[in-house]
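A single protein chain has been omitted from the complex, and every remaining protein chain is retained in its original position.
Let's turn to chain A:
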Amino acid sequence: MSIVTVQLGQCGNQIGFEVFDALLSDSHSSQGLCSKRENEAYQASCKERFFSEEENGVPIARAVLVDMEPKVINQTLSKAAQSGQWKYGQHACFCQKQGSGNNWAYGYSVHGPRHEESIMSLIRKEVEKCDSFSGFFIIMSMAGGTGSGLGAFVTQNLQDQYPNSLKMNHIIWPYGTGEVIVQNYNSILTLSHLYRSSDALLVHENDAVHKICAKLMNIKQISFSDINQVLAHQLGSVFQPTYSAESSFHYRRNPLGIDWHVRPPLSGLPPLGKMSLNKDLHFNTSVANLVILRGKDVQSADVEGFKDPALYTSWLKPVNAFNVWKTQRAFSKYEKSAVLVSNSQFLVKPLDTIVGKAWNMFASKAYIHQYTKFGIEEEDFLDSFTSLEQVVASYCNL
């Protein structure tokens, strides 16, 4: 079951590189306590999901790189090639000369339609290379212009052309304070559009990951590289194969099984020597939780705490809302590691904050002329506000 990754914009491409790197180096790292046969199946499954094989044996990432200006893609391609372990496909990139200028409207209304053919055709080629295609993993930021605007456009297209495949968007939630001044506008426009076309939004907040780097990892001078590596590590521990009862190392579709759009925010844990649980969950009601355990003693691990009905909304039985996946194969040399993927009220506060700030700015009409220039009118903003308010309300009512 293969996944095609679409990396959009500077953020998407920088992260994408780290993700593939993390996946492959875990795949090559020591097997821990699991058997040789299991390890081989693990490696084969990982490879099949994320890489295709070339004649000379260097795995090629199943990825399409999209950016509206060339600097980042060039860097990403060369970093991958330099590693010697894997690389990107030669013709897997789409690049233009001039960026989107942090303008969601430009990314969505100008770049999107203009380059729709080329981008979709690249994606199609990548999908066709898969023997058994499972879905898309789209990496994008919300704050800029390309990842956000073009990302929303591409996801919409994917929804139209591949309605039966999983589309999971990896969203980077910007720092609360300033990366981009219009980041709140870009964010609400992105989220409201993705709600209609994406199956799942996996969220990473820059602020949260930054704290992990500062407090848990004690990095003094934190760079975006550090942040991206932590992200990639968390994603890797979610995406690597796990043993399932039905068939070995089967990448599952979204196990939540709920028809309405759910957003599973990723509150991943940095893998520690011991198992640790995210106690914060007691404060945020969940719709669904997924725990993934890797390494030593996974069979005897006690996950009863996650079945506590207090964690879940009253109309869900924990047995329907909680899943646990296990594998004895260690992840990235950690003896034991655990990851929690959670769909809960976790993100309500950040979402509400962003909507509030965007509204504040919108009420003063600041920067609106930059969007109306490219066809995004005030009604579009109002629609976005309305749909996100509904999301907030839905989560609040859990």
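In the analysis below, a contact is a pair of C-beta atoms (placed from the backbone, for glycine too) under 8 Å apart; a residue touches a chain by one contact, two chains touch by 3 or more; residues count from 1.
Keep this in mind: contacts and distances are computed from a predicted model.
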Hidden subunit of the complex - UniProt protein name among "Proteasome subunit beta", "Tubulin epsilon chain", "DNA-directed RNA polymerase III subunit RPC3" or "FAD-dependent oxidoreductase domain-containing protein 1": "Tubulin epsilon chain"
Touch criterion as defined above, residue of A:41, A:120, A:208 or A:361 at the omitted chain: A:361
Touching residue (missing chain; options A:23, A:77 or A:182): A:182
Listed residues A:98, A:121, A:161 or A:320, member touching the removed chain: A:98
Residues in chain A touching the chain absent from view: 10, 14, 69-72, 75, 97-99, 101-103, 145, 175-182, 210, 213-214, 219-225, 227, 283-284, 345, 348-349, 352, 355-357, 359-361, 363-367, 369-370, 378, 382, 385-386, 389, 392-393, 396
